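Note that one protein chain is taken out, while the other chains of the complex remain in position.
Naming follows writing order (A, B and C), and every chain is counted from residue 1.
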Amino acid sequence: MRFAPTDEQEQLQEAARGWLSEAPNPSWNRLITEQGWPAIAIDEDCGGFGFGFVELALVSEEIGRVLAPIPLLASAGLAAGAIQTGGSVTQKKSLLGAISQGTRAALAYEGPLTATRCANGWHLNGTALRVIDGANAKFLIIATDQGLFHVTDFQASPTASIDPTRELATCTLDCTVPEDARLPQGDLEKALMRGWVLQAAEAVGAAEACLDMAVAYAKVRTQFGKPIGSFQAIKHKCSDLFLLVESARSATWYAAWALDAEAEDAVLAARTAVSYANDALFKCAADSIQIHGGIGFTWEHRCHEYFRRARADQQLLGHPRAHRAAIAHHLLGAI
Amino acid sequence: MRFAPTDEQEQLQEAARGWLSEAPNPSWNRLITEQGWPAIAIDEDCGGFGFGFVELALVSEEIGRVLAPIPLLASAGLAAGAIQTGGSVTQKKSLLGAISQGTRAALAYEGPLTATRCANGWHLNGTALRVIDGANAKFLIIATDQGLFHVTDFQASPTASIDPTRELATCTLDCTVPEDARLPQGDLEKALMRGWVLQAAEAVGAAEACLDMAVAYAKVRTQFGKPIGSFQAIKHKCSDLFLLVESARSATWYAAWALDAEAEDAVLAARTAVSYANDALFKCAADSIQIHGGIGFTWEHRCHEYFRRARADQQLLGHPRAHRAAIAHHLLGAI
Amino acid sequence: MDLHFTEADEAFRIEIRTWLEGNLVDEFAALKGRGHLGDMDGVIPGRRRWEQRMVEAGWTCVGWPRAHGGRGLSLLQEVIFNEEYARARAPGRLGHIGEGLLGPTLMAFGTPEQQARFLPRIVDGTELWCQGYSEPNAGSDLANVKCRAEPDGDDYRLTGQKVWTSLAQDSDWCFVLARTSTEAKRHHGITCFLIPMDADGINVVPIKQITGGTEFCEVFFDGALAKGEHIIGEVGGGWRVAMGTLAFERGASTLGQQLNFQTELDEIIQAAKHNGTAADPVIRQRIADVYIRLRIMRLNALRTLTGHDDGTPPRAAMITKLYWASWHRDLGELAMDVLGADCMVLPESGELSELQRLFLWTRSDTIYAGTNQIQRNIIGERALGLPR
Partner (left out) sequence: MDLHFTEADEAFRIEIRTWLEGNLVDEFAALKGRGHLGDMDGVIPGRRRWEQRMVEAGWTCVGWPRAHGGRGLSLLQEVIFNEEYARARAPGRLGHIGEGLLGPTLMAFGTPEQQARFLPRIVDGTELWCQGYSEPNAGSDLANVKCRAEPDGDDYRLTGQKVWTSLAQDSDWCFVLARTSTEAKRHHGITCFLIPMDADGINVVPIKQITGGTEFCEVFFDGALAKGEHIIGEVGGGWRVAMGTLAFERGASTLGQQLNFQTELDEIIQAAKHNGTAADPVIRQRIADVYIRLRIMRLNALRTLTGHDDGTPPRAAMITKLYWASWHRDLGELAMDVLGADCMVLPESGELSELQRLFLWTRSDTIYAGTNQIQRNIIGERALGLPR
């Protein structure tokens, strides 16, 4: 039993942190060339590095920490997850291979999206909202009433969001795809849970950044002749945030491990992590503004970027309330 | 416009406070002989003092402040309220006259209680739960599917509660009453709203007592060489409680005035007051224990009596959630 | 206890309501709902013209004594005025700092000459004011003012930086706290100056906020000249003046805001009905909760009008800022939760929607004009007598 990253995992995370501190806003090409993160959790026989979601989550913590606009969540998390758990051997080789090499992909599921059998295979139709990185994706995995499909023929228009660090798009489809565009074992929840884990990991990193900023400021900002961090109103707020951050981290690390270990409670663990971590991030971002006082609500200070991310992410891939409702269903049955 | 007690009202309240400080647990007979509070809000032509619910609320604040086990809420609030708003002239004269003189009465409404027409009038049947002062009441006002009745023929057995300062009973009926036992204009909500106002007033007094105890303790209890009230963790808690107490008082004073003035929003005002005041009391009682530290959870200290009262009262005459649901219905319509 | 308004008060309510209905038309109709917190730098030219319309009708400085050019309204009538002003969704007042802060400060601490020089121009709207109290290191801790005033003959030269100054770009004058002695203890050695904003050596830099708006500014003084005759109170007596101003700030000026808040809540209720969240039991509880607390906010405000016989407000008045700031923040969060997934999507314009702006802006409500933490200190120490 070791409930902490291994030395190797720690090095990966530290390397990611170091690279992002020098390249907080890297181009996708640079990311692929220098780091190749999309390949982390993809099997070696599909061209990946053959690590797992634990490693991907540790890197995502670092992405979240600096709000780097890197949509690893979209391709390596959601799209790759859908293929890993639902694709045929051929699909895995080709699509995961492409993602490993840096092809951008996204998951579209907030439809309605419909699939209808036709002579040449399937006719796909509909509009999907809030597709993460949809406007840059070379292919989509879409969730329809007839299962999951991969598709390259779609139109995407960017969606302006209160969180400018996460690009969203509206994707429209009206095309025909061959039979083998369908993922034979496609399971939306299995794809989403990979997203939840990475989203939780990003939230942990972002929440910790909020806490760290607040603590650092509380140590140097003086009022009434003392650092404000010596006042219990500030000190205790920071302590409460620390509790949230560390608890979110425990939940997220476990969820990532459970996913890799195919533990029985992996879905529950992912919902636990993402609901807790997203609410923790909101609280951390909000309280960080309060602790920063006046400069906390200026445009120049990053506080508000975390706050915008926090609120937007509560709506992405399911609100914490929706996750709790699902868990209540598990505990209490249907209403 | 004067949003504060008049000099006369203030004197009444101060007299009540003084009397209760000497007789915190008076017998009912002594109360009737020396104070006659049940008569306060009853018209002079029914034998009362001819004041209003503002006066009754100010006295109730004092009853709540010391958790005096005086069921003014039952007879002068709920039972008298039902008769005042629903009774015939004859009923008012006789029943309100009796209450003015000190006859104990109660309202039973958590049934099921049924009324069936019969040859001699009405047959009343059923069991009512959690009737405040039911075991001491000489007569009951009961709420049935056919309206309100007054009845003297019932059996009552005391209900042990977590709050020993408020006597409850289960009342069982199986009797026949004449036609004129029915209150012709009986309206349960109008009776209850009088109870809500007095309950809110008691909660204001009790909540303020919790705050006052906590503040007094925080001034004298020292840790680390300073009064604990100088630490923001304690000071700010007290400030938050002060906000709750004063806001609950504004809401309650207004609700009492709105009742007397027959204002359009009187029901809304009563629900506002009782839901806010009961939640405020819970918070004040809970935080007062926390501020008192170790001695706060000993049996000898009164803290826990307020805490028990606080939680029990949230269930009496409707949970704050139920009041909010009713207000939501008013704002948003039915679900 | 008597919460009835008198017939005269009701008549006054009709008078101002009728005037507003008749005048918030044509070009002024477009100003409705504009220029309030979070948008104080919006539509300035139109609001200047609106101020003049108000002046012509005698609706500025209505609470001031007649001797100073006001209407001498009672506190209750002032409330009625503010309520009707808010109910009409009339635009945020450009002159509110002069009318609500500097004017009362001058009446309390100024010389007859100063009063005669400055008060009439606040009443007639020809001079707008801004406030130079806060500094980067003197936010909650106002006694820590560092801005220096050095003697230059009878006058003084100001050097230093002020921050969070609303409307500095558009103001004619500023009242400024500056340190006239560095030897005195923190609270001493501070003096209150009036200085024209067009003086040499004043530089105004807008601060972009969380919402993208710029209603606050930094003001830099670099040897700007403030006349000795424009010192309020004693040299070295600025602390007392400042405390007086802060007391006015917490006073009657907020008494109409519940109506603005009601407008915001109404919009949220409409949104909930529109998108179906009005049927969600969790949301219903929260809407009822903010509604209850808003009702009580108004009752609390009305209660502060019935003060003690000596004219001081009841100690319950100290909760005002903490109460509304916390409530408004909660309202912002509720707004987003009602909108659901739509809350993160910007309107076609690419600008924040009203409710999104509410959500972001309200994070500052719990900070400016005394953070929630400072408010709790004040309540604990002054209302409850807890030790420092």
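Operating definition for what follows: a contact is a pair of C-beta atoms (placed from the backbone, for glycine too) under 8 Å apart; a residue touches a chain by one contact, two chains touch by 3 or more.
For clarity, every value in this text was computed on a predicted model and none was experimentally measured.
J.: Just list which of the chains on display the missing one touches.
T.: Hidden chain contacts in the full assembly come out as A, B, C.
J.: Just one of B:130, B:249 or B:323 touches the chain that is missing; which is it?
T.: In the complete complex, the chain left out is touched by residue B:130.
J.: Of B:233, B:261 or B:326, which sits in contact with the chain we cannot see?
T.: The missing chain is touched by B:233.
J.: Can you tell me which of A:257, A:282 or A:307 touches the chain that was removed from the display?
T.: Touches the omitted chain: A:257.
J.: Residues of subunit B in contact with the chain that isn't shown?
T.: 110, 129-130, 159-163, 168, 222-225, 231, 233-234, 286, 289-290, 293-294, 296-300, 303-304, 307-308, 311-312, 315-316, 319, 321
J.: Can you list, in ascending order, the subunit A residues touching the missing chain?
T.: 1-6, 9, 54, 215, 218-219, 226-227, 229-230, 232, 234-236, 238-240, 242-243, 246-247, 249-251, 253-254, 256-258, 261, 268-269, 272, 275-276, 321, 324-325, 327-328, 331-333, 335
J.: Could you list which residues of subunit C touch the chain missing from the display?
T.: Touch set of subunit C with respect to the missing chain: 280-282, 285.
Here is the rule we use: only the chains that are shown with their structure count from here on.
J.: Indicate the whole-number Å distance between the mean C-alpha point of subunit A and the mean C-alpha point of subunit C.
T.: Comparing mean C-alpha positions, subunit C is 42 Å from subunit A.
J.: For subunit A, give me the residues that contact two or more of the other chains.
T.: In subunit A, the residues touching two or more other chains are 231, 233.
J.: Using the touch definition from the top, which residues of subunit C touch two or more other chains?
T.: 373, 376 - these are the residues of subunit C that touch more than one other chain.
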